[in-house]
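Left out: one protein chain. Kept in place: all the others.
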Amino acid sequence: QEITENTFGKGLVNVVAKDSSYSLNFAARFQSLFTSNWDSPDNSALENGTSNFLVRRARLKFKGFAYSPKLRYKMELGLSNRDISGASEYTHDAPRYILDAVIKWNFYENFDLWVGQTKLPGNRERIISSGNMQTVDRSLVNSVFNVDREMGVQLHHYFDLGNNVILKEAVALSQGEGRNVTRGNKGGYHFTGRAELFPFGDFDAYSGADFAREETPKLAIGAAYSHNGNAVRTESVDGDYMETETGFYETDIKTFFLDAMMKYRGVTLMAEYADRSADNPIAVDENGLPTGDVVQVGDGFNAQAAYLFKNNFEVVGRYTTIKLDEDITGVGVENQYTLGLSKYLVKHKLKVQTDLSLNDYADNLDNEVMYRLQVDIHF
Amino acid sequence: QEITENTFGKGLVNVVAKDSSYSLNFAARFQSLFTSNWDSPDNSALENGTSNFLVRRARLKFKGFAYSPKLRYKMELGLSNRDISGASEYTHDAPRYILDAVIKWNFYENFDLWVGQTKLPGNRERIISSGNMQTVDRSLVNSVFNVDREMGVQLHHYFDLGNNVILKEAVALSQGEGRNVTRGNKGGYHFTGRAELFPFGDFDAYSGADFAREETPKLAIGAAYSHNGNAVRTESVDGDYMETETGFYETDIKTFFLDAMMKYRGVTLMAEYADRSADNPIAVDENGLPTGDVVQVGDGFNAQAAYLFKNNFEVVGRYTTIKLDEDITGVGVENQYTLGLSKYLVKHKLKVQTDLSLNDYADNLDNEVMYRLQVDIHF
Partner (left out) sequence: QEITENTFGKGLVNVVAKDSSYSLNFAARFQSLFTSNWDSPDNSALENGTSNFLVRRARLKFKGFAYSPKLRYKMELGLSNRDISGASEYTHDAPRYILDAVIKWNFYENFDLWVGQTKLPGNRERIISSGNMQTVDRSLVNSVFNVDREMGVQLHHYFDLGNNVILKEAVALSQGEGRNVTRGNKGGYHFTGRAELFPFGDFDAYSGADFAREETPKLAIGAAYSHNGNAVRTESVDGDYMETETGFYETDIKTFFLDAMMKYRGVTLMAEYADRSADNPIAVDENGLPTGDVVQVGDGFNAQAAYLFKNNFEVVGRYTTIKLDEDITGVGVENQYTLGLSKYLVKHKLKVQTDLSLNDYADNLDNEVMYRLQVDIHF
């Protein structure tokens, strides 16, 4: 056994070449999750309890630079059954093992060119690593509306506008059917753009919990737009493929995101609005008859507030509402209220998180109560 | 290329942080197996020979401690097709890549809390790593009766009873449907408990071959009990799901194990008895009619004896018998006689193993002869 200067939370292996020809940060991570659900008719009783033990996420991560510090790379692999699910004829009937495989080239001043598969510059919740969340998992707004990861190219840039004001922008060109697709581009291309303003200076706006206990208020406001031309899936880059007898039903799907994060003296506020629309959300076949598939159009809103105590306990409250267009999707309004508690032993690297949620379904569906408890270790 | 102080068999990477914030032992391993089978009607001839080349097992293993030496972790990944098989709707149609993902917290004196997925405290043969066996593979008793790995929580403890007498106990709470299940708990919970007595002092009772050539006889006697409440699979945590038109047939399945290991001057003796019973082993549908599924109730016994020569050759003889309840399962008695030979180049880390087995089936089925040859390398 050898001694390393590296410490917990900085990767399992963390080296840089003496000749500056490469660096490597290799990390592993896994989450153990316990979930329990009950129906709650009339909010008066808990019935039909179910439970689930899960290795929710498990990952191997490689990142660093290669050849030159201006050329960074990242490869992230999903290991858990939830991480790698989604095999289909579009993915060569193979599990979707690769999350990220991307190189990022700082080719000129503030410009970075990204090539490969990674997260698109969509909504903030999605961009925040699942390992850096203040809650047990992302909100329903993210599940329903996010634009996930895709293979393609991205251009990232930032402006320093002076007076501590920073503007960051990114645009992406990708296929539009989601990650790990091997069967080529269906329909048209997918354009995504995001701009984000930091009016009071830069800060870590892609990680939950104000560990820095910012002395002055920090704010980030972002807007993102995804135009998925001739999209063929019901949730733009996810959901069912809208197949017809002769191919695919295609329609332009647009998703708009507006989000913000604020951190100040242990308080973190985060809010996110998402809206999906489609030119013709109801898929039809060659004869103009509905195929049964419909684009999940509608909007959603999530807001959460948290306070990090000195002892690294954090409480968080979250309100989420999803309003799909009921005439089209047949799905009524869903509201979710969540109260969470986290204990950060080593920030996000070793933590225990728990939350209790009430799902309030319109249309007289039974409401639902969900309890979750999670342990996360991240080297 | 750099020089490492580490040596073969102690992991590919084996480091501890200078600040004692973590350690890592990263290892890889693979087994190449050749198998040949023949039918042997009337034990008089060999017919219908078949053969199989296989990468039988291939693994990546990460273990060590994190944050504090009191918090240990282990993640083990299966890579071979045999390791990762078993994709089904219950595993998100994804391969079962993760074997272990567990943290072990020594929260108080002799008490350890385990959270995540790992082997349950069931029979000894199963707990012995497949890399530390004296035989090419585990016995039929293990294949038919073991309770494998599951996600959940375990509590481990040991008593030092004085006079070199040690008692180790463990209890586990899990889902009851086996490893990597993502679709939640079906039926009830699974409780497993194991107690083990070391009357003549502690020793390595979970590894085959007496490399230590114990000067005094060492003995471990264990008993384990698994109560899988409202179980839904025919082999408790494995086998077919007993589906009905409206859900699952559920019945309590209990498995009892009694096992022992003895090591002395190069001799290793190991024996194991297993018994599975079920409240109502014959699955029936809503109308009380048999669905065709039956719980594999019955018992089995395995005994093996080995001697390790000074030149690190080892001979092993094994006798196994499986007696499922023929009235219920329709399967007759199976006896297996095995003679094996191992050459340990670097203990279990680099070895060649071979064995010859005769499978003697009751009910006039043709007997079977099996020859196997295996090379195992384990960093």
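We just call them A and B in the order they show up, numbering each chain from 1.
Assume contacts are C-beta pairs under 8 Å (C-beta built on N, C-alpha and C of every residue); 3 or more make two chains touch, one makes a residue touch a chain.
All values reported here derive from a predicted model rather than from experimental measurement.
Contact with the omitted chain, checked across B:S20, B:N43 or B:S85, is made by B:S85.
Only one of the listed residues, A:D93, A:E109 or A:E215, touches the absent chain: A:D93. Considering the full assembly, A:G152 is the residue among A:G122, A:G152 or A:P281 that touches the omitted chain.
Although one chain is hidden here, its contacts on chain B can still be listed: residues 1-9, 12-13, 28, 30, 32, 35, 50-55, 58, 79-82, 84-85, 87, 95, 345-346, 350, 375, 377, 379. Contact residues of chain A toward the unshown chain are 4-6, 10, 13-19, 21-24, 26, 62, 66-67, 71, 73, 75, 77, 91-98, 101-103, 115-117, 150-152, 174-175, 180, 182-185.
The rule is short, and it goes like this: only the chains that are shown with their structure count from here on.
For this pair, chain A with chain B, the centres built from the Cα atoms lie 38 Å apart.
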